[in-house]
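The structure is given below, and queries will be raised subsequently.
One protein chain is absent from this view; the other protein chains keep their places.
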Amino acid sequence: MMPNADPLLHDDDKPHEECGVFGVWNTTDASALTALGLHALQHRGQEAAGIVSLDEKGIFHAHKGLGLVGENFGDAKVMAGLPGRASIGHNRYATTGETALRNVQPLYADFEFGGFAVAHNGNLTNAFVLKRALVRRGCLFQSTTDSEVFVHLIAISLYTTVLDRLIDALKQVQGAYSLVALHNGALIGARDPLGVRPLVLGRLPAKMGGGYVLASETCALDIVGADFQRDIEPGEIVVIDDTGLHSTKPFGKVASRFCIFEYIYFARPDSVTEGTPVYATRKSIGAELARESHVEADVVVPVPDSGVPAAMGYASEAGIPFELGIIRNHYVGRTFIEPTDQIRNLGVKLKHSANRPILAGKRVILVDDSIVRGTTSRKIVEMVRQAGATEVHMRISSPPTTHSCYYGIDTPERSQLMAAQHDVAEMARIIGVDSLAFISLDGLYRALGKEGRDPKKPAYCDACFTGEYAIPLTDWQANEEKQLSLLQPAAQ
Amino acid sequence: MMPNADPLLHDDDKPHEECGVFGVWNTTDASALTALGLHALQHRGQEAAGIVSLDEKGIFHAHKGLGLVGENFGDAKVMAGLPGRASIGHNRYATTGETALRNVQPLYADFEFGGFAVAHNGNLTNAFVLKRALVRRGCLFQSTTDSEVFVHLIAISLYTTVLDRLIDALKQVQGAYSLVALHNGALIGARDPLGVRPLVLGRLPAKMGGGYVLASETCALDIVGADFQRDIEPGEIVVIDDTGLHSTKPFGKVASRFCIFEYIYFARPDSVTEGTPVYATRKSIGAELARESHVEADVVVPVPDSGVPAAMGYASEAGIPFELGIIRNHYVGRTFIEPTDQIRNLGVKLKHSANRPILAGKRVILVDDSIVRGTTSRKIVEMVRQAGATEVHMRISSPPTTHSCYYGIDTPERSQLMAAQHDVAEMARIIGVDSLAFISLDGLYRALGKEGRDPKKPAYCDACFTGEYAIPLTDWQANEEKQLSLLQPAAQ
Amino acid sequence: MMPNADPLLHDDDKPHEECGVFGVWNTTDASALTALGLHALQHRGQEAAGIVSLDEKGIFHAHKGLGLVGENFGDAKVMAGLPGRASIGHNRYATTGETALRNVQPLYADFEFGGFAVAHNGNLTNAFVLKRALVRRGCLFQSTTDSEVFVHLIAISLYTTVLDRLIDALKQVQGAYSLVALHNGALIGARDPLGVRPLVLGRLPAKMGGGYVLASETCALDIVGADFQRDIEPGEIVVIDDTGLHSTKPFGKVASRFCIFEYIYFARPDSVTEGTPVYATRKSIGAELARESHVEADVVVPVPDSGVPAAMGYASEAGIPFELGIIRNHYVGRTFIEPTDQIRNLGVKLKHSANRPILAGKRVILVDDSIVRGTTSRKIVEMVRQAGATEVHMRISSPPTTHSCYYGIDTPERSQLMAAQHDVAEMARIIGVDSLAFISLDGLYRALGKEGRDPKKPAYCDACFTGEYAIPLTDWQANEEKQLSLLQPAAQ
Partner (left out) sequence: MMPNADPLLHDDDKPHEECGVFGVWNTTDASALTALGLHALQHRGQEAAGIVSLDEKGIFHAHKGLGLVGENFGDAKVMAGLPGRASIGHNRYATTGETALRNVQPLYADFEFGGFAVAHNGNLTNAFVLKRALVRRGCLFQSTTDSEVFVHLIAISLYTTVLDRLIDALKQVQGAYSLVALHNGALIGARDPLGVRPLVLGRLPAKMGGGYVLASETCALDIVGADFQRDIEPGEIVVIDDTGLHSTKPFGKVASRFCIFEYIYFARPDSVTEGTPVYATRKSIGAELARESHVEADVVVPVPDSGVPAAMGYASEAGIPFELGIIRNHYVGRTFIEPTDQIRNLGVKLKHSANRPILAGKRVILVDDSIVRGTTSRKIVEMVRQAGATEVHMRISSPPTTHSCYYGIDTPERSQLMAAQHDVAEMARIIGVDSLAFISLDGLYRALGKEGRDPKKPAYCDACFTGEYAIPLTDWQANEEKQLSLLQPAAQ
């Protein structure tokens, strides 16, 4: 059950988003709506899913499982075990070795004031420093997730109300996070002071009770029939209870730094993020890219699925036909054939296949959204050449990914980032293309409707392209050991 | 584990292809190549998969399982249990109630001359008549598949050689089929006399041993690195042994009637079928459709994924922007939430979501490949309207599906075919569109490069559009009961 | 899931019975009674179980599974899928490699006259000769069980009625068998002409409908509340239908040769077999053994569980205290620790442990029912000595097992039978006992109430002790290959 255990399948040229969150207050079928919302957010994490519900008597119910939402919450008996009018849920992406059930969110704890469940998307940058201090104090950790740090900080807080305890905890943590929490009295949503990770507020129609919904993206509002109200603001905490929605901003005013990579790759194309529609933005990025790095060619071919809108924008701007020259196979299961040497040499791509009649004898512009390690790009270029392309030009709808993300996206270390180790000319040679171009940082900001990047006060978090980390990397700077002597599970 | 058990998921507006087949002779890793080939053919059947290999000592090995190829053949131990230089495999689509492991192909039997394994794509139209006679003779049937009729006919044939026995059997069956078979001495491929179902021949490069490959589509040759040689011809039997390839045509010359629906929907877009590239053909059909049924609009939006190429052709011909106004969610597992009334009323679409910013306030042309029951079309139109479209015009890249297929495609009975029960105006009203148009039969043939349909000698099998069944429907005409008293399995 | 895969667990010093059968006609809950009956017969086969039922409309239903009866038929949904007033069932013991689901009985076939299900206990000695002829005729075999030979012979019989076809089939087979069969009209029971394997007839009380029951042993009548009527006679066929019970004896009169090993080991102690209570018989055998091979000692200790009654009889006759000096651990699962060298040297016995306070400093008489390979005996003796026994005398309640059984009991080949390779003195030395004695053949017959063994006309089948095989060993004498080119399953 190791996900992506096979090298033929592992798509190491894509960063991985860590999570999607969803919460709903005051509606029938709260858990069913949460399952639907998590399904719409499935692209943000496929390794595990969990839902906690709160019933009318104040009792919490939970179900978690490894795998997709539909695999875990498709059973009527499971859903019947999650009664109540309030619920939160979580999709998880997990790196190898941590896919244990005990790490699947939402986390739950019994506090003096009653039960409390929490789920978050993002990453704390001082989690290990905090954890070490908490362990010294006698706190017992059961999982290896950042979320548990939140929970312990709330548990030991000297404040009385849940909200004050939560603020107390949030003031101690550093990092990028959007969280949803549930206790016997309220649904809570919060974003980090810079608003790096997304969180939106929606409302169910009156006929469904008019309850509030929190979700990582608007696509999750759409699926449950909720109307988009607004983004939760950076640093805002919203408390939703039976008297309505209450907002507080304990961190004062901080300039927002939303994650620019959400636009490039993570967010679903039908979502609207921070007021900007994702699909149209990707087309604009493609058009800007075409203006910046024109090349003569016969066809513009996207690397599906994520490269499609940018390729459409590129093709339209460049006046070159857009064609589906690469077909994506969506029937890829979780494991596949361990490749023998012969098969490895075939350069088999289980996810992608070349549409030979489109590529043979053509000068091809390949449009993709990013290059991480470069291994997948190299295989795709090889496949396109084997299909008969006479020239292959690669255009990337993001600047070179030169730095790791510590704010909730699973990028490899710098040593494995191709753009951190090589200049563009070398990358082109390694990948095997006739030309390679990335969109410029200013071009990217222009496509997002800015004048360009204001180096003094950038509108977005773009640390993966610039190395300018807006939130302190405390654990890494303190050279903390990332792991305490945590229990190793035996093989299953 | 019931596939498609949930009404929210079941995509009843698409016909279902019954199978994909693959075979390879004389190569190392024969089973691994078969698994790759079946993976490339996964779109032809997702319910079950099976592989039989033949090792150097003449011993056959088999593994079958419910689910995707990657789920069944991703384990190194399983693959190690399938040694040998020759192998055949099968992907199965199965209707509910028949998804028993005993029905998963390839079928295997011990004959007087040794072991024999066979897998086929298609449907026999006199299977029940033959089966009744065989049971009377004392033959014991273990499965409910047509393939077993082949096997018994071969077993009781009075001819001596395997090839003569196979010809003897094929002369008794009626129907549409492409089959691959394996015995201790040869890999065999065969197509029915009209060549309704596809089968192609490829050859591995010299460095992989130069062995032959048989597959339902060329995309399965591509993935294993085999060069396309030619289509197996209608009525042709090829025997591939260590002396090479031997062809025989026991049925004489019959006019070909290839399944036209393979071009419209079934075949993968990167395949080349009967000399015609599928992707380009679908774009041509879309362009022809645009010429036939023009309408003023703001955007052309495909119903993904199958409607995409036709929509591109339509948009280009009509000069209207092509936009991804509907997003497909590929993370749909095999089961999902049993819908409560409230959720049912939401009209939730788990597979599709509306890209609101693209649709709101727009006149939309929706392009899809076919309408079967019409239920999915109605839901999609409702979703597009809820997203704010001011007009919705639906264009279908096939003629109205007015008749059931008896040649290997799982279409519902005529009573459930919307186009068999309603005229186009009524269909438009029921589906809820402002206008509805199907491509004409002649237009379809033109897009395929013909002058139009020659009613005396049509180039394709188009019975689903015309009711002209080129192969006798013996079982149905004889009013045979389809089921003998077959054993009912208890619940699992 | 390989049963007994671990050398620490495999109990190779016991022969394995191959099966238990059960059938019932005309009662509500027929399948539930069959499940109970099979549970009572679980000692006759633990690898797999199957039940077929026949409902009021004449439709057959089936469920089969690997493992114990309770593991497969404990689910209400499964039982609900087995409706009807008639049912047959089967417990299977299977040798490694053949534990495939396709081999689990009852077997079922669609005949010209309708459905037919059959299950048997025993072994055919000309199965392969018959199978080869049937395959030549064009019959397809799906399993590797003898039962399928019955089914094909019935299928191709030229007789008209089911009974005549069955007699036709039985006249062609050789071997030892008790079978139950079910078709749409009757429950059938049959024993081979010599009556080697057991089959008893019972009747449900009037309040349960008064229907007939067939079972391998009386303990299965007891559990369903049926009254014992009589043994089915050697060579008798009973047909039970709605008009009552009809008996026929197509083989004429043959002297009975019931399996003597049923008394020694196989049958459950609370069963009454061929008119003789098993428990009391075992005590008599123990007493006879004490008379034949007296030795001075402090305690008589049985090897549990099967050696207990004989040890009680021995102790009572010898006037030496009976003590539970060896404890059996009944919580042995199906797999266990792969022994490291260190653990192997411990001589760990997972099934048995020494009751040290009873054994230390004592002269011990160990009573067991048989010695097959001798490996378990050796380990038990070593364990008893390590516990401090000063002398160990082993007494065996059967004569030396010098020959393999071909009549339904899974004994190893002669080369692995300790008593076929060594005389008693050598055996004692290898096993490590101070003395070893087996009951004499005449003594065994005496304990069974005979005057001794009549060498001209022995009352029982005792081929495993004498090598006198009453039924021809056709397959072995014809030196038939036991296996055709049967399909090998890949690893699961």
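Going in written order, the chains are labelled A, B and C, and every chain counts its residues from 1.
One rule holds in what follows: contacts are C-beta pairs under 8 Å (C-beta built on N, C-alpha and C of every residue); 3 or more make two chains touch, one makes a residue touch a chain.
Nothing here was measured: the structure is a model prediction, and the numbers come from that model.
Shown chains touched by the undisplayed chain in the intact complex: A, C.
Checked against the full complex, the one of C:135, C:156, C:354 or C:381 touching the unshown chain is C:354. Residue-wise, the contact with the chain that is not shown comes from A:152, picked out of A:152, A:373 or A:446. The omitted chain makes contact with just one of the residues C:19, C:52 or C:68: C:68. The set of chain A residues touching the chain not shown comprises 51-52, 58-63, 75, 77-82, 101-102, 108-112, 114-115, 135-142, 151-152, 155-157, 184, 484-492.
Residues of chain C that touch the chain left out of the display are 6, 28-29, 32-33, 35-36, 39-40, 42-43, 46, 67-71, 73-76, 79, 208, 219, 222-225, 268-270, 272, 277, 279-280, 305, 308-309, 312, 322, 324, 327, 329-340, 342-343, 346, 348, 350, 353-358.
FYI, only the chains that are shown with their structure count from here on.
The touch graph of the protein chains shown is a line. Distance between Cα centroids is largest for the pairing of chain C with A.
Inter-chain centre distance (chain A to chain B, centres taken as mean C-alpha positions): 36 Å.
Taking each chain's centre as the mean of its C-alpha atoms, chain B lies 50 Å from chain C. Multi-chain contact residues of chain C (touching two or more other chains) are absent.
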